[in-house]
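The complex is shown incomplete by one protein chain, all other protein chains being positioned as in the whole.
This part shows chain A:
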Amino acid sequence: MSCSSGTGVLVKLSRLFVELYKWAFVKMSMNCGVVAGSVWFFSSFDKGALGRKEQIPDSCGEKARILLQNFNVSLNQLHALASFFSESDQMTSLECTKDRAAKLSSTDHLACTLKVKCSDKQDFSMKHMWVVENAELKDQCPVQDENIPKMDVESMSFFPQSTMSSLSLEHHNGRKGISQARELRFQVKSNCENMALCLVKGCWWFLIGMIISWMISGVNLKLWKEKRLKPDLLQPVAQQRQLLLQQKQQQQAQTHPKGAGKWRKKLLIAFVLLGINFSIWLFCHLYEKNVLRREEALANMCDERARMLQDQFNVSMNHVHALAILVSTFHHGKHPSAIDQKTFGEYTERTAFERPLTSGVAYALKVPHSERARFEKQREWTIKKMESEDQTLGQDCNLEKLNPAPIQDEYAPVIFSQETVSHIVSIDMMSGKEDRENILRARASGKGVLTSPFKLLKYNHLGVVLTFAVYNADLPPDATPVQRTEATVGYLGASYDIHSLVEKLLHQLSSKQTILVNVYDTTNDSAPIKMYGTDVNDTGLLHISSLDFGDPLRKHEMHCSFKQKPPLPWTAINTSVGVLVITLLLGHIFHAAINRITKVENDYREMMELKARAEAADVAKSQFLATVSHEIRNPMNGVLGMLQMLMDTNLDANQMDCAQTAHASGKDLISIINEVLDQAKIESGRLELENVPFDLRSILDNVLSLFSGKSNEKGIELAVYVSNHIPEVVVGDPGRFRQIITNLVGNSIKFTHKGHIFVSVHVAGEVRGTLDIGDGVLQQGLNPFQDVSKKTYNTLSGFPVVDRRKSWESFKQLYGTDRMEDHERIKILVTVEDTGVGIPLEAQDRIFTPFMQADSSMSRTYGGTGIGLSISKHLVELMHGEIGFVSEPATGSTFSFTGVFGKREGSPLELKFHQYDLVISELRGLQALVVDDRRIRAEVTRYHLQRLGISVDVFTSLESTSDYLSSNRGTSVLAHLAMVLIDKDAWDKEAIHVLHQLLKEERLNSRAEVSINLPKIFLLATSISSTERNELKAAGFVDNVLAKPLRLSVLIGSFQETLGSGKKRRISRNKISTLGSLLREKRILVVDDNKVNRRVAEGALRKYGAIVSCVESGRAAIEMLKPPHNFDACFMDLQMPEMDGFEATRQIRSLEKEVNEKIASGGASADKFGNVAFWRIPILAMTADVIQATNEECMKCGMDDYVLKPFEEEQLYLAVARFFESG
């Protein structure tokens, strides 16, 4: 059948859709999965959507079923009609079917064809068959057509058309349903997708927001850290350290951390609140949706049920109506009546399936009182009265017991009845109050009329009676009630079992379990009568649909509610709880983070405070040390001076010894104090290195001479060697360089009892190997070997030494390409090698720690504070160098350090050896022979001689020297030979004799003038007693003895003496004359408030030829120094009343600046200011206090240098030289 096939198609389609949906959902959920990872609550949304989808095919199937049912009903109707016809075997007028056709909505065309057929006198049974078949198998229409050969073309052509149209109708209906379903589904789908999309979007936004907030907080943190780091970077400016620290503290106390913390906390709280609100909102939103959806579903279902109920009821009513018409047609329309009780009973019985809800139908005739007797007679029974007034057709009662009906205007005795209610035949329906009303209404309106519900005894259910009036004539549709009453001939009644009606209906529908249906008769608003349903507890949700059973007087309502209480909205709960949990978790995490940050901040602040305090304490300590040291120095100077004076008096040996000891101790104390002062300065960061050109070699000579006494006492060889690669003049701090060397050599001397101490200086590049190791000393120093035959080593003294390379192994910058060494800078490596006791291994790692000595016994034995090395280390670091050592107990130690110095091309230091100039020029170009069996020692000697410009040949023994001389006899070699230097170790009386002879002979052979310059013989000795010396001298072999350590001054002095240049020393006031030449004719302003000081300074400066003016206050000085002036320099006292030196200097500088700017901008001609384009007078501070006069303070206010009061020649010279040297 078209319908079933349509249904099949529908089912197929719906299945397809289900599949489609599934796919869509899988996809969607996959999307969800991809997008939100394991955000679990999406699945719940999916589920919700899925549930809806399930509903759709459900409702679709339902619709199909209803369709099918409707169709079946029509079918049944036809069937019933057919059976009626076949039963009555009568061809009746076709109007009937025509009338009925109007009621059979879906099969009206069929009815039409039936009519046509009938009129064509077709065989009814055939037609009937055909109709049945047609109804059952519409699809097979053509085949049936063949089965009816007699059917004319017209009908044939017409018939399929109609079936086609009805089919198409079905199809149309089905399609409509499908399309509706599809629409719904699409809606749902798009709804679902929209929702998912929104959620995904929301999720993304949330994630992005979170990331951004993290990033912001991260950046914030970073920024903040940087901010905090900044002050740290500023720190190294040592003098302002404390100030800075305070500032820093304040800054920290004031700024961000607290504010930031609060801000963050507020944000967190806001975030948590937002999250909670959001989750609550989400819950409400979802719950609301849920409820709404439920309500909608309920309404849908309820309406649907109501409609169906109504439809079914109407269908039934139509049937009853049809029956009424049947009765009017066949009972009243025909004479004699075609219907009797039996026919009626059978017919109604057989068509009962059409009215499944009616328990029974009965027909009552309208009998006026006048006709009662005739009627009773005809019928052979009396009209009986109803037992009780409210009883009706459904009642089961005993006919015999009933009384005859009382006399009334008219009666409505039942004449026909269905078998089921046959007992009511002959009962007057008018006698029941309810029934009477019904009857009256029915005949007035011409429509079906319902009674109020009453109990059907038989079924024990509530039921209603439907009454139709049967008219004897065809009434016009607008007939008045009176006309209708007139035309009334009888009444047809049918009792309906509402309960089973609803039951059946609900049975047909799915989700019967979920929904609870109550049907009420609400004609009386105040007391509705329940027709169906149970008393159930209120589940909250209620939907009311009104029912129209075709009786305008009666009102019915259907109340639907869900059977179960709404399930907890898990989706909403889960989602909102999930969001809440996430929010709280995040909140907790952030809270923890914030707490942590706060804690770290607090810790940091605390630590900074502690650090500041510690640093302050450190500074205070250093300051204290410096002050105390300074204060100790003053009285110590007194002590020393007194002791010196004491020693100058006549003392006996014992007293002298005591005095000397005291003096020496005092000196030691002073040196210790100086060291402590240095240490303090270093620690407080006040130590700054000078940058002046100096001669490194002469510094080393100085150190050597300092220790020569001690080394001679101990019989240790002390030597210094400077590589040729070291320039003559380097720029750096000579004092500090000297201090380091002194420290190291002093240490070495202290711990060395035999052997040697050897200081060698190289360019760092030399040991790195970038330069050729052409340096003999280095070569041998780096390749120590043992001369097995003599059991000595190739070291200075023959004692074994440690491998000096190890001492600089740890230097980081020695080998690497370092930026320090370029055209302007040079890195110098100094090694101090000794053959002392060495440093115990366990003490080696703390050797550079201040106040730490190798061990306490060591300090008892050797004394000393142990800060020398620490200071040296600091100094080396200040020189951008490194210090290291290698030491082996019992073998010795080697200390190495590097330092970066500036190179100064060209002009060697002018004042270098003023007193020696002459001698050096005399010695230059001479030739010398050095006889030494140790190569290193010979190299050292060669180095010193070369400094004087003497070229040197080295021989290892006297014999070889003699050989050499004899082989070169008479050549220029011998002629130019000026001296022979023989080491004491190579001294051999025999050999020297030979040599002497040789030289003598040569002298005799040579010309007269050469003989005057006979090669002199010098003996090099570490320690030699005066008697020995005299002896040797007396023997005539030796012209002079050179006491080691070799140094320039010793050599020069000795050579001078021996070579007899005769020109005694020049004026010793060389230096002063230099100072004089510097200061001569210079105009100098002395500013001092102290008359005496002023006078002294004036005297001192005047002595050097300066033209001195004096003023007594800073203010006066400013007046004097207002450009233009003609002063060349200004010496300024620092402490003056009114305006101190600093302030005065500042003002002078600002004055100068003004003038300079004026000149530069052309605002004032230069001639106005004495034709000087740039004004800047050198201002030197005069002070008695070294601490106070630290450079920076002076420099800061614009001073150039400072001189100590009272003036000291050298210092004055150095300070002044800077300004006047060039001029």
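The criterion applied here is as follows: a contact is a pair of C-beta atoms (placed from the backbone, for glycine too) under 8 Å apart; a residue touches a chain by one contact, two chains touch by 3 or more; residues count from 1.
To be clear about the criterion, contacts and distances are computed from a predicted model.
K.L.:
Assuming one chain is omitted from the figure, identify its UniProt name from "Histidine-containing phosphotransfer protein", "Multifunctional methyltransferase subunit TRM112-like protein", "Autophagy protein 5" or "Peroxisome biogenesis protein 5".
P.N.:
"Histidine-containing phosphotransfer protein"
K.L.:
Which listed residue (A:G202, A:P406, A:P552 or A:G641) would be found touching the missing chain in the intact complex?
P.N.:
A:G641
K.L.:
Of the residues A:V367, A:V745, A:I847 or A:A1100, which one touches the chain left out of the display?
P.N.:
Hidden-chain contact among the options goes to A:A1100.
K.L.:
Who touches the missing chain here, A:D1089, A:D1128 or A:D1201?
P.N.:
A:D1089
K.L.:
Since one chain has been left out of the picture, which residues of chain A touch it in the full complex?
P.N.:
Touch set of chain A with respect to the missing chain: 634-635, 638, 641-642, 645, 649, 1089-1093, 1095-1097, 1099-1100, 1102-1103, 1133, 1135, 1137, 1184, 1205-1207.
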